[in-house]
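Dropping a structure here in structure tokens format, bear with me for questions.
Of the protein chains in this complex, all but one are displayed in their positions.
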Amino acid sequence: MVSGRLEALGDGIFSVAMTILAIELVLPVVNGNKWIDFMHAMSQSWSGLLCYMISFIVLGIMWFGHRMMFEYIGKTNRYFIFLGVLFYMMVCLVPFSTRFLANNTLHWFAILVYGLNLSLCNLTLYCQWLYGTSRLHMLHREIPADVKKEAHIQFLLSPVVYAIAVGISFFYPIASIVIFIITPIVYLLPSKLDKYLP
Amino acid sequence: MVSGRLEALGDGIFSVAMTILAIELVLPVVNGNKWIDFMHAMSQSWSGLLCYMISFIVLGIMWFGHRMMFEYIGKTNRYFIFLGVLFYMMVCLVPFSTRFLANNTLHWFAILVYGLNLSLCNLTLYCQWLYGTSRLHMLHREIPADVKKEAHIQFLLSPVVYAIAVGISFFYPIASIVIFIITPIVYLLPSKLDKYLP
Amino acid sequence: MVSGRLEALGDGIFSVAMTILAIELVLPVVNGNKWIDFMHAMSQSWSGLLCYMISFIVLGIMWFGHRMMFEYIGKTNRYFIFLGVLFYMMVCLVPFSTRFLANNTLHWFAILVYGLNLSLCNLTLYCQWLYGTSRLHMLHREIPADVKKEAHIQFLLSPVVYAIAVGISFFYPIASIVIFIITPIVYLLPSKLDKYLP
Partner (left out) sequence: MVSGRLEALGDGIFSVAMTILAIELVLPVVNGNKWIDFMHAMSQSWSGLLCYMISFIVLGIMWFGHRMMFEYIGKTNRYFIFLGVLFYMMVCLVPFSTRFLANNTLHWFAILVYGLNLSLCNLTLYCQWLYGTSRLHMLHREIPADVKKEAHIQFLLSPVVYAIAVGISFFYPIASIVIFIITPIVYLLPSKLDKYLP
């Protein structure tokens, strides 16, 4: 079975999950009409906006990874689709864990839930990638050895980094948030994978 | 009329319904900063998360069945589309009945509503399948006799099993929940239908 | 410009609007574990479920009409797209007016808002149809005279019927709800338009 419909489902899920991140932002309540009243209301909303931006970019990066996967994999089967459903199950939880982090920004348990959620997204996509790339008849383009090696690093980098962030959160929760901000930026840098794509 | 647009509508509805399952999760409220406080808050959320996971996988399986149907059926007409709308009407109720089950997990009436909703999803899709496969000009590939036979079983298995779950729920509601957990796993096992797909 | 992207936007908007109808259903609260408690809770929810079903089928029919339009129209331009945006603006209000009707089922003002919303959906789509079919270079198939005539009737039938329903609502609001239930069924009947479609 060709992968077109699964990609369409995935694009749909990503677009809904990304848009839903914004519904869950709590509206700031401004008491008064002065600059200071507005600033005070906004200062209550900063953590929601920050978490929104981090999660939106992280989901954008995951969508990009998911999209790149289908540059190599062109066929699906029952197991590949169910690994995909597991991945989407984790992706759809991101608005939930983002809201949890926004409400409890500097608490270890929110950092734990958020880090765990993002790591499980990466790991389920990694399983799908490993399954798909090990079945030659599902590929529509050969995968260069370099891409395979780099992909392992890209898939495992963020779970490792997020595990460190969770560990640090018991002592310096602000450092964990900084790690959540920096990690997506690392993924935005040029990558060896790019030159293999048409 | 070719079926492409109806498939696109279906993919859209499934992706929204799946994502919405997660919006309706109630955020755990953690009072305190200790492990025990977090565990206590999570213990209140277990039923929501469990129902989320069951429903997500069930919707994934239904999407898969719906997608497989269009491997055989390539044309649509007025009646086929309206049977599809009925199916989507049942699918869109799944987030509602999931929320109802999450709030009343061990009550017979929530198990009744949830089991009824999932059964109606299967039965409306079954009607669409029966209608579509009985009109030869709507097929773009012949349906092997084996696939027809196996499809009957697959469509009717879960309504029967869910009826049993509802019956049991008056005495042992936990057993009904276990049935809801196990049934999707049965659908994930290899099936005779697979070998007929390209 | 080919119409593919506009159709994709439309399919997305319809699938979200249809799914959202179900989010807005209020969860019944069952006090007790007896059949009578469940029935009592459900009796409070009947209007929500009824309005959900009516609106879902009406949106399904509108999607079908919108889809049939693109069997004839294959090109778009600035004005055609903006008429489409107006139509989508009315479609996206359907979950809102459905919720309003569910909360005030037998009140003339809810019937007025709901009937007005559905009529405006039909009328904006009619404008788009009139604009598109009057520009020959936008068609990719000639429109038979019969289809043109029948289309006028189909587009104008429901605004007229809904105007009657609104008029009746001041005296017999139940009759208006019955009209809302029957009208979609009329659209499900075989139509002269069908034989012209491939």
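Letters A, B and C name the chains as they come in the text, with residue numbers starting at 1 for each one.
The rule is simple: a residue touches a chain if its C-beta (ideal position, glycine included) is under 8 Å from a C-beta of that chain, and two chains touch if they have at least 3 such contacts.
As the structure is a prediction and not an experimental result, all values here were calculated from the model.
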Listed residues C:L27, C:M42, C:C92 or C:C127, member touching the removed chain: C:C92
Omitted-chain contact residue, chosen from A:P28, A:G74, A:P144 or A:G167: A:P28
Hidden partner interface residues of chain C, rising order: 1, 5-6, 8-9, 11-13, 15-17, 20, 23-24, 77-78, 81-82, 85, 88-89, 92-93, 95-96, 99-100, 103-104, 107-109
For chain A, the residues touching the chain missing from this view: 7-8, 11-12, 14-16, 18-23, 25, 27-28, 30, 33, 38, 52-53, 56-57, 60, 63-64, 67, 70-71, 188, 190-191, 194, 197-198
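Note that in this section only the chains that are shown with their structure count from here on.
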Rotational angle, Cα trace of chain A fitted to chain B, multiple of 5°: 90
Homomeric contact chain B-chain C: same or different residue positions, threshold half: different
For chain A paired with chain C, centre-to-centre distance based on mean C-alpha positions, whole Å: 36
Separation of chain B from chain C, taking each centre as the mean of its C-alpha atoms, in whole Å: 26
Multi-chain contact sites of chain A, meaning residues that touch two or more partners: 12, 15-16
